[in-house]
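Missing here is one protein chain; the remaining ones are kept as they sit in the complex.
== subunit A ==
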C-alpha cells in the first residue's frame, strides 16, 4: 500500500502526463488567450457566402428545399411506393400536366374528414353546372389518377361520389371546412347513423386564421348495430370508431387475427413511403411552379392597379 501511494504522488507531479482540468479548458472558450482573439462575425459571413466554402452547396439546397408539409398538401405528386409500378418519364410528364391544370383551377389543400363543395359541368342541367357537397371519406391515386370520395345523406338516402382531382369537367373545388379526422379513411360512416354524414348544401365556408395548423376532429363515431359492410372490430388501426358490445363468439376470434407486431415493422414503413431525397426532388418542381404563379399573379395585380 505504501508503494502505491508513492507511485500516485509521482504521477501527479510528473510533467509528461498533463492532467485535464475541465474548468480551465472551457474558460478559454469565453476568454480567448492573447493572440487568439474572437473571429469577427463579418469574416464568418463572408466565408459562408464564399464560393470556396465546401458547405455552401448544402445551405443552398436547404434554401430551395420545399416545406415538409408539401407531402401532405400535395400527396398526389408522390409516386407509387412500389418500384415495379414506377415509370419516371410518365411521372415527370404527369407532374407537368398537373401543374398546368393547377394554373387554371385552384385545387385547395384538404384532408379526409374535410367538408368540400364540388361544382361539375353538366350538359343536361339548364345552368350547365351541378354542385355536390359532402365529407371527404377517402383520398387515393397517384399523379393524374388522384381522386377523392365525398359522402352525404340527401333526403334519407346515403350518396357517395368519387371525383378525379384533375378531371377537366370539375369547375370548382371549395373547402367548406378544413379539418382532419383520427383516420385516413372514413368508410365506417356507411355503418354509422345518418347524422354523422349529413351536410347541408348551403353550408357557409369556414376559414381558419393565417398560419394555423389544420385542426384534428377527435370525434369517435358510434356505429349502428351489426350487420356492417365490413368487420370493423378487426380494424384496430381505426381510432375514430366507438365499437358497441359484440357477442363473445365474435370477439374470441380477434386474438387469432390481430397483428400487434405490425406497428414495429420498420421495413413495411420503408416500403410504404418515398425517400425524403426523392420527395425534395419532386417538390422542387412544385416550389418553382408556385413562385412562377405568385410572380404572375403579382404582375397581374400591378397591371390592374395601373
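Everything that follows uses one rule, which is that a contact is a pair of C-beta atoms (placed from the backbone, for glycine too) under 8 Å apart; a residue touches a chain by one contact, two chains touch by 3 or more; residues count from 1.
In the analysis below, contacts and distances are computed from a predicted model.
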"Phosphatidylinositol glycan anchor biosynthesis class S", "L-lactate dehydrogenase", "Large ribosomal subunit protein uL14m" or "Proteasome subunit beta" - which is the UniProt name of the missing chain: "Large ribosomal subunit protein uL14m"
Candidates A:70, A:163, A:188 or A:232 - the one touching the absent chain: A:163
Residue in contact with the excluded chain [from A:119, A:147, A:171 or A:198]: A:147
Interface with the undisplayed chain - residues on subunit A: 120, 122, 124-125, 130, 132, 147, 154-164, 167, 169, 190, 229, 255-256, 258
